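Here the structure comes first, spelled out in structure tokens, and everything after it is commentary.
One protein chain is absent from this view; the other protein chains keep their places.
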Amino acid sequence: MKPTFPTIFSITEDEIDINKLVEQITLTSTGAAAIFTGMVRGKTTREGHAQGIAYAPHDTDYLEYEAYIPMAEEKMKQVADEIRARWDTIEGIAIVQRIGKLYPRTPTVLIACTASHRDTGVFEAARYGIDRLKEIVPVWKKEFTPSGEEWVEGEYMPNKND
Amino acid sequence: MKPTFPTIFSITEDEIDINKLVEQITLTSTGAAAIFTGMVRGKTTREGHAQGIAYAPHDTDYLEYEAYIPMAEEKMKQVADEIRARWDTIEGIAIVQRIGKLYPRTPTVLIACTASHRDTGVFEAARYGIDRLKEIVPVWKKEFTPSGEEWVEGEYMPNKND
Amino acid sequence: MHTIKILFFATFRTRAGMSSMELEIKNGSTVGELKEILVAKIPALEASLHHTLLSINRDFAFDEDVIPEGAEVALFPPVSGG
Partner (left out) sequence: MHTIKILFFATFRTRAGMSSMELEIKNGSTVGELKEILVAKIPALEASLHHTLLSINRDFAFDEDVIPEGAEVALFPPVSGG
């Protein structure tokens, strides 16, 4: 009999507790967890672009995150479902987005996937999870820098399969 | 000027605090962390083999880990150096092996790598780190099952480059 | 006619100057038609409308989709979470 595999997703203003989240998706059969966390960068040195507009290396004072919470939760569930459809070895999945005013070095997002062994796709599943979250989960951030404030806009345009 | 990049490695009998370890390798320029943790499996369902000997699905009561501590620390440092030689984008590295008597669902090992962005090799670096740890870091575990106890032996035979 | 709820997020909230509104639309109206109505009401939205994401009842929707009765519609820019 297949055990029930835990799926956790949340939008929260609270600190992300990695220990606790990993514990919640660890079953008796679990031997491996791949976890991704993203943090607020205080210094960005790589040139980049968002929505076709180039941005130079710059400093960030803080970010303010907002979410369309009920849709974000549904889309997080969808990301988890997509992961399970691609890697049937995955046992537990946790997806958390922190919102509110967040300062450099603070973890803002977490994706964790567990499996019995490390060679079963856990790393790929976690990578897929964060990539998809950044495409389809409705969360936005406003960046506050020494020279002003600006909404950061993504680039991905969803299609009917998203 | 390149900031000093933190490298943490330890063999410990204490609980692995993922939050704290990630915090310790997060710089102002850090935007991404890929973390691997391994846990004691209470139930192993996959058939496997160690040292050419097949093992069947089985239950585990607990594991007892021992390490050749000074060499393990040197080899952990070597793993970190190898990671940095392969991915010059990596900022912080943490490698921790917990030893002693450890029960199912308990994290026993952690590898975490940070970088400015997630597409710079953090996932690959963490994967490389756990693979190398399991090849060259002198740690062994004894498995206690309902039917007895047995040393688990690895398969990898080091060469002059290890 | 039926009433829908419209939510605005991020830049769209700033441009619209509000976070939500209720609007009466004709039965059978599509997303494309709704966008035209909204731009007529709130000209500030026009500039970014080619780069709008729109959801109906918390799922992405597209110009040809018909808006169901009493729908919760949201307008927002490409997401930038993580």
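First chain written, first letter: the chains are A, B and C, and each begins at residue 1.
Keep in mind that, in the parts below, a residue touches a chain if its C-beta (ideal position, glycine included) is under 8 Å from a C-beta of that chain, and two chains touch if they have at least 3 such contacts.
Values in this document were obtained by computation on a predicted structure and should not be read as measured data.
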Exercise. What chains on display are touched by the one that is not shown?
Worked result: B
For this session: Have a look at B:21, B:67, B:93 or B:112 and name the one touching the chain we're not showing.
Result: B:67
Seminar exercise, completed: Had the left-out chain been drawn, it would touch chain B at residues 38, 50-51, 65-68, 70-72, 74, 97, 108-109, 130, 133-142, 151-160, 162
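In this section, only the chains that are shown with their structure count from here on.
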For this session: Mind checking the centre-to-centre distance between chain B and chain C? Centres are C-alpha means, answer in whole Å.
Result: 49
For this session: With chain centres taken as the means of their Cα atoms, state the distance from chain A to chain B in Å.
Result: 23
For this session: Give the residues of chain A that touch two or more other chains, as numbers and ranges in rising order.
Result: 38, 130
